[in-house]
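Removed: one protein chain of the complex. Kept in place: all other protein chains.
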Amino acid sequence: MIAGTYAIPGILVFVTSAVLILVGAIGVITLKNPVHSALSLIMTLFGVAVAFIAQEADFLAAVQIIVYAGAIVVLFLFVIMFLGVDRRDHVSVEPLVGQRAFAAVGVVVTVAGLITLMARSHWVTGAMSVSTGGTRLAGADGNVRQLGTAVFTTYLYAFEATAALLIIAVVGAVLLARRERANQEDDQTSQEVSS
Amino acid sequence: MATVATLIPLFALLGFALILASGRRMSERTIGVVGTTAIAASFVASVVVFVELLGRSNRQVTVHLFDWISVGTLHVPAALLVDPLSITMCLFVTGISTLIHLYSTGYMHAEKDYRKFFTYLNLFVFSMLVLVLANNLVLTFVGWEGVGVCSYWLVSYYFDRDSAASAGKKAFIYNRVGDIGLMIAMFLLFSRTHTLTYVGVFAHTGLLTPTVATLTVLALLLGATGKSAQIPLFNWLPDAMEGPTPVSALIHAATMVTAGVFLLVRMSPVLTLSSSGRMTIAVIGGVTAFVAATIATSQKDIKKVLAFSTVSQIGYMVLAVGVGAYGAAIFLMIAHAFFKALLFLGSGSVIHSLNGEQDMRKMGALARFLPWTFPTFLIGWLTISGIPPLAGFWSKGDILANAYDHSKPLWLLGVVTAILTAYYMTRLFVLTFRGNERFREVTHGHDPHESPWVMTLPLVVLAVCSVLGGVIDLPWIHHDSLAAFLAPTFGYVVPGAHEGTALQLSLALIDVAAALIGILASFSIWRNIVESKRYEKSFLEHVWRWDDFYDATIGRPLTAAATFTNDVVEPEVIDGAVTGVAVAVRRSGDGLRKVQSGFVRHYALATILGVAVMVVYLVARVV
Partner (left out) sequence: MNVPAAWYLVLAAVLFGIGAFGVLTRRSALIMFMCIELMLNAVNLTFVTFSRTLSDISGQAIVFFVMVVAAAEVTVGLGIVVAVFRRRSSTSVDELSELKG
């Protein structure tokens, strides 16, 4: 484990991840330019990856970077550029009356309540899952193998389902992004299909 | 006996059924014959039963026809009670009915709906016979309602006249109001004695507390005032004169209106339990007699005078019942049936001869044109005025003597009423038969013609009965008199009133004096004049404004309430409630719709707030 090998104080890691996460999050919600928001999002995702590593979720940290920061945010940027909405969004004016106030109240109450609840219940009161019986996070062969075993044996159905989901999502995305056939010449359609 | 007794009402029913079923096939003549013969047959049957009854020692025979109602403890048979009271009633009802049927064949000649008349008339006699022969209150009530319905039909005989139709309705409605009394009496009696047969109730009178007995008596009185046209339900009777004259004679003089008195007499064992009830009855009777007599002095229509006279005479009968002189009441009932029917039929004859004119101001000097009607009418006039030795003198004297024993004020009222009776009847007689001819324009210059024999024969018979009728209950004859015959029905012997004493004689003299005073006063006033503001007060002519009083206190408020309910309550409250529900639903829907603003962020906000609420709840539980 990386943390153990280098004996970096845990608190330093925590502070780093916390700063990255929070600054990035606030950036996402306040920046006017969508591209800037996307970049802030990347910062947050990196912070989360650091936290993952601190929690001994090495594989997930890698996947986080590759998939989330590397694919999803890129996808976001593609769409932003494609639609040409990298203009400024007017954040100062809130057309819906009272939205911000109520939103703030609701969010603050929820978060505070959640923290209180967790504090009251000694933070961690969950039980270990019955099926795995509390598998260690990293066995003799490392975290990847543990995770892989869990995914491909215990959670095989979920795995297959998510695979199907991915295919459906791809098909759906293609369908949604198609241009309509109306007002199109037949040869233009066939030209598009073949290209 | 049982068979013949059943035949009494059955003949009348048969007549009704035959005429009803005949359709247009029967000629007028046949209808008249069938109708009259049916009632005559009933009369003959009544006589046979009467003779048979005389030969018995136990004069109370129950003829059971069939079981009618049997529910829980309520057992009401369809059965007849043949006893002195009921057979007496049967005799004079069928007898007079026969005469009036005969008379009607002439009077109603060439009327359209001749058939309808006789159908209803026969049905009426049947109902009346059921009423008097029934052995229990419920069957009596059936007859009671039957006569009420037939009265309604016959009063509205000329139904295309508004006044006739209204009069029929008025008669029926007033009767119905009175019927509530009879029903309440039935309920009260049944609740205590658990039976409604007369024999049964009278056997258990001990079960009635004084309060219940008084209430029962008052309830019966209410029923009687409705049917017999006493205060406070009397003003339907003058209006009922809209019906043809034979109807007025039969129903509203001789039979139906006596049903109330009959009921009270029949229920005498219950009446004896309540002295306050009897006093009320006596007062009502006396006051009605007086009030009606005052009204009769100022009426201009010949039939209206006779109508109020009927109310007044029945008042005497009710007074007699109130003071306990049941035999005297029945005696007057019979005598009154004779002379009042005579007077009505005679007036019918007069009206017939004058082509339908009923206003006495257009009559006069008819004596020489109506050789049969005039003398019979004269006898009727003298009888009702109370001149001895005619029937009216004996019967009225009997009642007044009994009244004197119980209540001097009521006796005095009776005497004053007797004076008034003589007065207004003399006025009627003078205006109609004597004085100057005033009818020429009504008869278009012709002489009035006497009625055919079918109409004058009944007049003669009734006149004879009026003369000789006193015989049935002369004050010094006790064993074979009416009172003795009827006594077992009342459960006790009616005490004779001071027989042979000077008091009796002086009372009789006062009666005669009253009659003579009335007659002479009337002669002197009305010999020369036809109308008089002084002697015909408008207040009296308009029935002491009784109709207006009822209209103002009952009619208008009820109509106003009904109109209010219709115009205000119905559309605003009832419809309003229904539409209000719909409107409320729609408005609440409109209000709730605003939650769906269409903005995604609003929905998201709602979600977060919902989560916040849940979290708060969970925290509150833990903290």
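Letters A and B mark the chains as written, and numbering starts fresh at 1 in each.
In this section, a contact is a pair of C-beta atoms (placed from the backbone, for glycine too) under 8 Å apart; a residue touches a chain by one contact, two chains touch by 3 or more.
These numbers come from a predicted model, not from an experiment.
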Among the chains included here, which ones are touched by the excluded chain in the whole complex?
A, B
Contacts of chain B with the missing chain: which residues?
592-601, 604-605, 608
Residue numbers in chain A that touch the chain omitted from display
9-11, 13-14, 17-18, 21-22, 25-26, 28-29, 34, 37-38, 41, 44-45, 48, 51-52, 54-57, 59-60, 63-64, 67-68, 71-72, 75-76, 79-80, 82-83, 85, 89, 91, 94-96, 99-100, 103-104, 106-108, 110-111, 114-115, 118-119, 123-124, 126-129, 131-132, 134-137, 143, 146-147, 150-151, 154-155, 158-159, 162, 165-166, 168-170, 172-177, 179
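Methods note: only the chains that are shown with their structure count from here on.
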Distance-wise, how many Å sit between the C-alpha centres of chain A and chain B, to the nearest whole number?
103
Could you list, by residue number, the parts of chain B that touch chain A in their complex?
599, 601-602, 605, 608-609, 611-612, 615-616, 618-619, 622-623
Chain B partner, complex, touching residues on chain A are 96, 99, 102-103, 105-107, 109-110, 113-114, 116-117, 120-121
